[in-house]
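A protein chain is absent from this complex, but the other protein chains hold their places.
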Amino acid sequence: MTAYKLLADPLQQFKNGLDRNGMPLPPSRQFVLGTDSLGRDIFSRAIHGTRVSLTVGLAAMCTATLIGVTIGTVAGFFGGKTDTLLMRGTEVMMSIPSLLLAIAFAGLMDGKLVHFHPAGLPWHFLDLKLQQGITSIFLVIGLLSWTGIVRVVRAEVMGLKEREFVQAARVLGAKNGRIIFRHILPNILPTIIILAMMSTAGTILLEVGLAYLGIGARPLPSPSWGSMIAEGQPYFISAPHIVVVPGVAIVLTVLAFNLLSQGLQEIFDPLRKDRSA
Amino acid sequence: MNWLSHFGSFRWLSALLLGSTIIVLAENKPKAGGTLHLPLGGDISSIDPARCYELPGELFVRVLYQSLVDYDDGVEMVPCLAKSWTVSADGLIYTFELDPRARFSNGRAVVAEDYLFSFDRMLSPKMHCPADFIYFGIRGVEEYRAGKSEHISGVEAPSPNKLVFNLLKPDLTFLYRIAMPFAAPVCRELLKEKFSEIGTISAGAGPYKLKEWNRGARIQLVRNPFYGGACPAFVDELDATIGIEDSVAQMMFERGELDIVDLKFGVAGAEFPRIKRTPEISKNLEAEVSSAIDYLALNTEIPPLDNKLVRKAFNYAINKQRLVEIQGGRSVAMNGPLPPVVPGFSPNLKGYDYLPEKARALLAEAGLPNGFTTSVIFPNVVQENFRMVAAVQEDLRQVGIILEVNPLSFPAYLEKSQRRKTAPVCYASWSEDFPDPSNYLDALFNGETISERDCQNLAFYNNPEVNVLLKTAASSLNVKARLALYQKAEELIVEDAPWVFLVCLKQYVLHQPWVKNTKPHVVWPFRFEKMWIDR
Partner (left out) sequence: MLKRLCIRLVWSLLVLIGAAGLSFLIARAVPGDPARVIAGAKADAETIALIRTELHLNDPLWKQFGRYLWQLGHGDLGKSYVTNQPVTEAILTRFPATAALSLTALVIWMALAIPVGVLTARYQGTYFDRIVLVIATIGISLPALWVARLLQYELAYKAGLFPVAGLQSFRHLLLPALTLVVLVGGYYARLIHTNMVEVLRMSFIRTAEAKGVSGSRLLFVHALRNALIPVVTILGIDLAGLLGGVVFTENVFALPGIGTLALQSVFNLDAPIIMGTVIFSAFLVVSANLVVDLLYNFIDPRIRG
């Protein structure tokens, strides 16, 4: 918390933050990583950007995992027509480049109010304001990132379904819900965690892409790494540091999530362990 | 630094030396030939003279389809496809003598009938011409558009070389309207259908014709071999690559892949200070204050902005000098709605200085001592808008006005900004159709033009006194009295503060040393027919 306080205000446009020509400053003693095109401190913006980018990335990951695991489990467990229907639906989603869909979705966010509350009841908390806030952007990204999770979860559930302990539970009269929550989900938890970490890498990158196109996390001017890159890229020739700093932050974070999922894979995946032994 | 970049700077140096010797020898003698490579940020939506109403498309359309008259290097009118013209004493009848040398790109001579055909085509409701209203002052247009007549009665061709326009009211801006590419002759034999968008062909009598247009990728023009008229072209071929971001264009230019770049819409304005510091580049920089203005429209129908005191507070709160600064000095701060290049601009107009204390006092006087929250919309296509809005937002925050920022895609922005009682504040831009105060004041502040949707008066500003002044001025034939009326209207508008008058952009063209005569014009940033190549 103290470290946080030591940082400059990420929104403050410093009077001495631009040179005589109105250009951003290179790294100096006052501005450790230089200033951006409005004379704001890049270091504190990058730190604050972490908050926005990670919030969006992690929340989108949770959304995607929730959807992916639900659909994958239902499809794998019940099989038959349910499976076919769900998997074809998934295929529709997979056949469309998610970036295109995300852009189109984000186009919807123009401050419209969507009413979900039942008529006559004052449940306005159910209304969703469609605007380019953090909430809607993570929802959009989450809604587009679950397809990879479905396939793996479904395959695992199908495998587990045939195992002795599940069959035994069924013989003992356990209901479907109980089998899923007590026997199947706990057993695929490691896989889910690995998939979640992997998809976080994807969701963060997607947010960067959207922000670059001017449709990332709002409200402006609170920074996300993607919007920092977008704002800085006109200055690429004269002041490349504006773009390089948030870029490096993104690469390190995404790399961390990818390495984490690889590490977890090596710990959890017994099959792989057997193989490499 | 590796040897390749040394080579790069050497090439600059040699070009500089060579360039300067040649300049002395051949500065004033235009030379035909060569190809001009240039970048375009976005695609061109149409090259139909009846449909294209945006930059940069208009720059190409105006050399494919030349009109009767055009601007000289200032704002005086000179003949192009017309040889001469006369105006009747009451200002209602314009008679043009056509230049008999004028030829379409298929070699056929242009006759007065062709103008009749083109005006019928352009003003037909089937064409959806976005600029049709510019010509509503011609007699018979209303009947023609209502389907009551076959032709526009006010456009006549008494002989193949004579063209007559009859107006409803005197209008000193009529020649400007005729200089726009909408009024250019179109060759009927080259059209597939009379009333459909022309597609990827050209059918004009301009100095160029279309060679190839691969939409979204590249557009190439070659000289019209049959051209005859007063405004010929010199460069053989124009070759524009579409979809290049400005900073990328700047890189391409410095690597010699492009001959000319435009810094006007220029995010490459970000590179402006560096360009100025580098003499071998900046000596090839041409500048002109342009007619493009940026402003904040304050919706006068939405509280608390309906209160004049609050709107004045906005004006006092914003530091325009800083806006100019963050644009790298590529703009001029404005006191009123008219940019300095427009006739009738009054340098002594008292505007609003940067006085945040006064802004706070005005807010308190308006009953809002703690400020308030409102929101601004702006088009997300121009990166520089984000910076400008962020700077405005910060200034307003200092006086207690919290401005929520809402960037929208361009069509969504148009839809919202032009709908009544929808957007409290818009960050907007305007560039003129012709250099006359009416094109600003009448188009943007006339209360009688307010409509529920698709309204250009973004502040929904309605002052009966101003409306009367504008109406009287529009049909006045006395140049001086007319400008005085507009100046009076401007004073009233500034007092009512329906806008925050921000900045007027300077227009820059950066060219390689071998490209000559590239100075931007007030109305047209590029005039391809004036340029020539000498290498």
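Every chain is named by a letter (A and B) in the order it is written, and numbering of its residues begins at 1.
FYI, a contact is a pair of C-beta atoms (placed from the backbone, for glycine too) under 8 Å apart; a residue touches a chain by one contact, two chains touch by 3 or more.
Small disclaimer: the values here were computed from a predicted structure and weren't measured.
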Residue of B:29, B:453 or B:480 touching the missing chain in the full complex: B:453
Of A:77, A:146 or A:236, the residue in touch with the unshown chain: A:236
Full-complex contact with the absent chain, from A:27, A:89 or A:190: A:89
Contacting the left-out chain in the complete assembly, out of A:33, A:197 or A:254: A:254
Contacts of subunit A with the absent chain, listed as residue ranges: 88-89, 91-92, 94-101, 103-105, 107-108, 110, 112, 201, 205, 208-209, 212-213, 226, 229, 233, 236-237, 240, 243-244, 247, 250-251, 254-255, 258-259, 262, 275
Absent-chain interface as seen on subunit B, which is shown: 2, 4-5, 7-8, 42-43, 45-46, 51, 53-54, 125, 128-133, 197, 199, 214-218, 241-245, 248, 251-252, 254-255, 257, 380-381, 408-412, 414-416, 451, 453-456
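Here is the rule we use: only the chains that are shown with their structure count from here on.
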Subunit A-touching residues of subunit B, taken from the complex the two chains share: 245-247, 250-251, 267-274, 276-277, 325-329, 380, 383-384, 386-387, 389-391, 393-394, 404-409, 412, 416
Interface residues, subunit A side, partner subunit B - complex: 11-13, 18-19, 21-23, 37-38, 107, 110-111, 131-132, 214-215, 218-221, 230-231, 233-238
